[in-house]
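Since the structure comes first, as structure tokens, the remarks are kept for the end.
A single protein chain has been removed from this complex, and every other one stays in its place.
Per-chain residue numbering starts at 1, and chain names A and B are given in the order in which the chains are listed.
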Amino acid sequence: MLTAIALLPLAGFLLNGLFATRLFPNPRGTRFVTLVGCGLPILAFLLTLDAFAELRAGGYVPLSETLYTWISIGGAPFAIEFWFDRLTAVMVLIVTGVGSLIHVYSVGYMKGDESYARYFAYLNLFLFFMLLLVLGRSLLVLFVGWEGVGLASYLLIGFWFADPEKAAAGKKAFIVNRIGDAGFLLGMFVLYTALGTLDMDRINAAFMASPGPAISATLVGILLFIGATGKSAQIPLYVWLPDAMAGPTPVSALIHAATMVTAGVYMVARMSGIYVHAEGASQLVAWVGVLTAFFAATIAIAQNDIKKVLAYSTVSQLGFMFLAAGVGAYGVAVFHLYTHAFFKACLFLGAGSVIHAMSGEQDIRKMGALAKRIPVTFWTFAIATAAIAGLPPLAGFFSKDEILWYAYASERGGSFWLVAIAALTALMTAFYMFRLLWLTFLGESRLDAHAAAHVHESPFSMTGVLVALAILSAIGGFLSIPHVLEPMLPLPGILASRSGAHLPIVVLSVALGLAGLLGAWWMFGGKAERAKAFGEKVAGVRRVLEGKYFVDELYDLVIGRPLLWISENVFLKIGDRALIDGTLNGLAALAQRTAAAMGRLQTGHLHFYALLALAGLLGALAWGWRHV
Amino acid sequence: MTWLLANLETILLAIFGVSALVGGVLVVMLRQPMRVAMALISTMIFLGGIYGLLGVHFIAAFQVLIYVGAVMVFMVYVIMLLDPRDPATRRRFSGLVIPGVAVAAVVAGLLIRGVAADAGTGAAAAGAARGFSLAEFASAFLNKYWLHFELTSVLLLAAVVAAIAVIRANREDHG
Partner (left out) sequence: MDKTHALLYLALALFALGLCGVIIRRNLLVMLMSMELMLNGVNLSLVAFADRMGSAEGAVLVFLIFVVAAAEIAIAIPIVLLLAKSRRTLDADAFADLRG
């Protein structure tokens, strides 16, 4: 059954991918694409529910299924084995559930695109690799999925590859991820050398055993976390995610918000056996997380592209998840992952609906007062915004509150500074999200006449999905994931001196959300004059934020240019042209000159040939006399 | 006179040998192909005489029959067919006279050194030439080497076919 869950989307990829060009222009073929592309993920979701029921009936004993033994080295088998426990169950339900919804949404969004079948093929391919990632028992299978989702992400970011900027964004995502993957691979090598296995449950068990393995958990933890910073867009490798918004919006929702980018969080939670014993690595995870959350939030405040705001918000929320993982509250990290999947998918799909309505316009300065024109989109977007801002009783409130609480009170590295930065970030989150809401849907209309005439609500296949996700964003928080996961991922203990502070944290959390709401209202309500005035007052800061701290430019200067220089001057000029080409050309020239010289012997004169033959005879005779 | 008769064989052998050698030199030196052919024929006949003196009469007979009678007649026939004013006839030597003579001389020198080394070891004294009879030859030929003999017939057949092919290819070219 687990195998079927993973392989169904692969079948969809093969069907749609192989016949993509045949199917598109034909209406019946398009229907086939839709049926396969959406039907198989939904089927996978239903199978997952069934598997979950079986898991529960079996008293949460992990299910496992070996598909195929790839290779056996020195008695250690590398098997493609699927593993289904509580954590996997949560992840697979999110992936197939949200994934299916987004597939359905895509039917309306991508309607009429000339590469409709290719789009669904890629989306199914992504789903397959994502399921491989979360279902694999071995780090090796996880890694295959990890690389595979990177591939699918690359293909989908560059989906409209005719536009060089979008193709470049795809390449950027791929290349930046490679840097993280190097760390991840090194981590795997270290683990395999020390333990002789890559099965994650065995690795955790080995670290939990009383004489732990003879390697530094901190080293492994940091190496694996480097991989996670690439995939989950943390400092310093977050730069690819905002550019990844070049892909179709449902792709941004599925891959770059709800599922793929959370792979790093999942991996850290899955390898919690290591991080529990790696205090230094956990501290690093927490601080990288909280700083990423903070910086991304500051950038998000000054962005004007609706998808860019959401992208930086995603980076920021991922930072929150890592903060939770860093202080030992892995269940809470997964909880936030879960709620975030709903409200961020809802936000992105809402943004997609807005873009759809605006005929491709993404600049929020040219929007405004759309609420009445596209009410379903507005209300769902508003609910998701409130959820991400952390207003009770929506989903985001529960998970964010837990994060703040553990950041403050966990006995595994909870500290005042962590919670202070996190709280400030939460305030900013609420502020920039409501700013987005106001500028897009409320206030006064800044649409030009042409765009205004075309504004229309999206078809039911899109709005229906929005409503479903809005409902999930609203009520999702009542399912307490940390409790579901607790037998597997125990929550950290609470510092005795801070145990009384839970209520103030809750109050603070709600207050922050409301403060953000009111702040945005005050600034951007009406004609947003206060915002303009304030923006002019701090023009310098605004420029830095709009320029995203010029991190891309910095990377280009520090890494890109020197690399190019070395490639150009060392590898190309010396290595390639002089050494390799030189050797080959030299050999060819040598052969040519030798041939020319030997060719001169071929005079065509019979006498000369006879003389040569005779000289040969002479040589043979002389040699014979000497040696025989 | 008696000395002459006693050494007749040796004397004849010497005369034939010197004559054959002179013929060989003439082959290389004469200008007209017809004269060259005549010199070659005389060389072959003298060699046939040497074979006869050595007692291998059948080889002598074949030498005259096949070489002189067939090969050289063919040659002469061709020479008569060809244009006597061919410039190749007028210019005797190629441009490689000096290296050619030099290298040939070195080869000859090497070979002679080899033979002389053999002659000097005294192996020559081990026994006079023994000779062999026609019967011996015949039994060796037809018992031991019959396969080779048969193979030569295949070779001849191939030669005939090749000759016809060469002629026909030429005809197709021109016609």
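We adopt the following convention: contacts are C-beta pairs under 8 Å (C-beta built on N, C-alpha and C of every residue); 3 or more make two chains touch, one makes a residue touch a chain.
All values derive from a computational prediction rather than experimental measurement.
Against the chain not shown here, chain B presents residues 10, 13-14, 17, 20-21, 24-25, 27-28, 33, 36-37, 40, 43-44, 47, 50-51, 54-56, 59, 62-63, 66-67, 70-72, 74-75, 78-79, 81-83, 86-89, 91-97, 99-101, 103-105, 107-108, 111-112, 115, 118-119, 124, 128-132, 136-137, 139-141, 144-145, 148-149, 152, 155-156, 158-160, 162-163, 166-167, 170. Remark: the residues of chain A touching the chain excluded from display are 598-607, 610-611, 614.
The criterion applied here is as follows: only the chains that are shown with their structure count from here on.
Note on chain placement: the centre of chain A and the centre of chain B lie 93 Å apart, centres being C-alpha means. Across the interface of their complex, chain A is touched by residues 94-96, 99-100, 103-104, 106-107, 110-111, 113-114 of chain B.
On chain A, the positions that touch chain B within their shared complex are 605, 607-608, 610-611, 614-615, 617-618, 621-622, 625.
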